[in-house]
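A single protein chain has been omitted from the complex, and every remaining protein chain is retained in its original position.
On to chain A.
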């Protein structure tokens, strides 16, 4: 019997800056990586979505609206609908230097996974029309198969696909993109792993497509206000193009499904 590897294996040293010198970005700075979308990936779920951003791969399954499962010890007295989320990183997924140093919260949930799930709930709480689902809970199950940078943006895209697939009423499809600011003050849209680890700052913007609003801005690193503003502006533009292609995909899927039934 092989023993189960309990320790996460990641890089044991902090990334060195020579890594950046050798690295060359192959595509233009403002171009995102190739995007693969799919819905209905998981059979048993009410709705599911799959997104590939370059090598980053994320599956989201939505269960619900269903009566909330009562957790022993605490009776929950909310009459509002609510969203719960569980993020799991696969064991062969890449763990950054910081995430391997993060403490395990217990029961196999790491600090990083818990952080990602609270962020995802915060993005989708204003988007889902929770008034229509009183007393019910909508559960999101996220599996990050591979993390090659911008995993949170991929999670947001996959979740909005899954919510649309589950016929849960949402205000709009949510689109999201990450922009990295490199040491040479370049704006790199949709950075991969090396780019996001060598970056000075990382900004992730999520926005509902058809309303002139933003859901969330996440920002790490130290940036001047001008740089920050222009990076957010760039992110919003790219997110809108990604969101438009997502809408096109959903419409095409619908037409594909409807056509055979009309013929017969």
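Quick note on the criterion: contacts are C-beta pairs under 8 Å (C-beta built on N, C-alpha and C of every residue); 3 or more make two chains touch, one makes a residue touch a chain; residues count from 1.
Just so it is clear, contacts and distances are computed from a predicted model.
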- Task: One chain of this complex is missing from the view, so tell me which of "Ciliogenesis and planar polarity effector 2", "Alkyl transferase", "Protein fuzzy homolog" or "Exosome complex component CSL4" is its UniProt name.
- Result: "Exosome complex component CSL4"
- Task: Have a look at A:35, A:121 or A:171 and name the one touching the chain we're not showing.
- Result: A:171
- Query: For the chain left off this view, which of A:121, A:136 or A:214 is in contact with it?
  - Reply: A:136
- Residues in chain A touching the chain absent from view: 40, 46, 64-67, 70, 75-79, 129, 132-136, 160, 163-173, 208-211, 247, 250-251, 254-255, 257-258
